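The complex appears here minus one protein chain, its other protein chains still in place.
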Amino acid sequence: MNWLGWLHDFFADPAHRSGPDSIVHRLLEHLAFSAEALGLSALVALPLGLLIGYSGRGLFLVTAVAGVARALPTLGLVTLAVLLAGVGDTAVLLPLTALAAPPMLVAAAEGVRGTDPDVRDAARGIGLTHPQTLLRVCVPAAAPTLLAGVRTASVQVIATATVAAYVGLGGLGRYVIDGLATRDYPTTVGGALLVVLLAVGVQLLFALLIRLAAPPGTRPGPRTRARRTGGAAPLTPTDPANPPALVKDAP
Amino acid sequence: MTPRPVRTALAVALLLAGAAACSSSGGSDPLAAKSPAPAPPASSSAGGGAGRTVVVGSANFPENVLLASIYSQALQAKGVKVEEKFNIGSREVLYGQLQSGALTVLPEYNGALLGYLDAKSTATGEDAVNAELKAKLPAGLAILDSAAAEDKDSLTVTQETADRLGVKSIADLAGKAQDLVVGGPPEFKSRREQQFKDVYGLTFKEWKPTGDTTANALKDGGIQVGNVFTTDPKTVQLKLVALDDPKNVFSSQNVTPLVNTAGLDATGTAALNAVSAKLDTAGLTALMKRVAVDKEDPSAVAKSWLKGAGLS
Partner (left out) sequence: MLDGEPLVRWHWLGDHLGYLADLTADHAVIALVPVLLALLLAVPLGLACARFPRLYQPLAAVFNVVYALPSLAVFVVLIPYTGLATRQTVMVPLTCYALAVLLPTAVDGLRAVPEPVRQAATAMGYGPWRRLAAVELPASVPYLIGGLRVAAVSSISLAAVGALVGRGGLGYLFVDGFQRTFPTPILAGIVLVALLALATDLLLVAARRVLAPWERGAAR
């Protein structure tokens, strides 16, 4: 028996082919949690971030709050939420939403703030209102940064959603936790591999989106090393003033 | 901006999986004993068997932590050096650690342990279970004396129902069961209905899946008989009585120390057997109420019990 054998066992197990413990079902559960949390988070964080970035007000506060939020341990939040709200989707949804919000908020705010002031003035000059300037000029320009924030949030949420299994919910974490509890190695390793593949797949998807969203002028030629245009490099190059918004907090 | 790094990442992920597959450690289950065992910690006194540190482990639920705490302090009271590794996992994980010697002592439940070693075993009474356990445990592992204390399934009624019907054991329910509603976890009916009919000749009026609310449903009168664990603190809080099970429908689950014999000397063995001699179900349930309901620290509760039992 070896790792390959375990993976074979994991994928060959008929229980993982169909029914409630099937890979497809667990994957869908995992995606459903993650998507709900990300959607909820985006609904709150993105508009707020855009407004803060555009007005330039409250940016310091947002960065500070986001910093504190990053330090909150998800395992603690999830266990507390289950004690308060009972076992159910809500109990996991809230902590995951809280986890996804800071990177999105900061990315939206900084993306909009980073738009060229001259361009903004020009937009105002040709008679666009503030909302029009924000939506038609700033948001497209900020799209790559914004998407990078959403990507960071997505990868974090997908990795962290495994913790839901500890408090009795589904998702790919079930394999990891149940495998640990029953000393069933194939299941733990197989579950872990699925989480990694899902996370990497989502990164790929976002790399593509970010590429498509980049304003044509800034899109790098095929041979240029576009290290600083913010986005697709897996570990975003850092600037001392802006440490990467990438924070791991996952089981 | 190039997605290349991500694509590389995907390739690396697959490569790693492949490499990992090839670089198999050759052994079987890495959680099993034969993998490089973690060094027994703090072997400060190199005096061999007698001076070695005894590692007391516990599974990941509060009652097991409490029992491990009792074992640990009982050993320390006899001058044995102890390291505590509490709340670290399930039986499946801990058993391998005990075999490898990374753990020395583990509070176990004899029926559940036998079920783990041999899922097909049909032994249910305490003596039968322990005899079979001794035969099936591998060399190097042993069970010590079982305590009277059991954490097991039971048919439970309120004190008021017990008095009204004059019942003390499940057998006393004969002729009365057809008027009683019984509740328990969802799988309770399918597992036990036939057994109660065959062994005790009981046919209940109705089976209700009451799950976690079984104890409360007994109090509220929604059910008259319920499947409650014998050490559930609610039996103290709600004044419930577990009916005796003379014909052993429920497998016995006596609290029993499982030990790695190489790591424990006669002093340690005597200390643990002294604990088993004093620990009964009512006592353990009262202790569990202090831990789970009053939120006292398991170690403090263990200490006060040992003091009361004259073992500290």
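Chains here go by letter, A and B, matching the order in which they are written, and residues are numbered from 1 within each.
Note that contacts are C-beta pairs under 8 Å (C-beta built on N, C-alpha and C of every residue); 3 or more make two chains touch, one makes a residue touch a chain.
Since the model is a prediction, treat every value here as computed from it, not as a measurement.
The chain that is not drawn here is touched, among residues A:Ser22, A:Ser55 or A:Thr79, by A:Thr79. Of the residues in chain A, those that touch the hidden partner chain are 63, 67-68, 70-77, 79-80, 82-86, 155, 159, 162-163, 166-167, 173, 176-177, 179-180, 188-189, 191-192, 195-196, 199-200, 203, 233-244, 246-251. Contacts to the hidden chain, counted on chain B, fall at residues 4-6, 8-9, 11-13, 16, 30-31, 35-39, 57, 60-62, 85-89, 93-94, 97, 102-103, 291-292, 295, 297.
Heads up, the rule we're going with is that only the chains that are shown with their structure count from here on.
Distance between chain A and chain B, defined via averaged C-alpha coordinates, is recorded as 40 Å. Remark: chain B residues 1-3, 5-7, 9-10, 13, 17, 20-26, 28-31, 89-90, 92-93, 96 touch chain A in the complex. Taken together, the chain A residues at the contact with chain B in this complex read 1-5, 7, 144, 180-185, 193, 196-197, 200-201, 203-204, 207-208, 210-211, 214, 219-220, 226, 229, 231-234.
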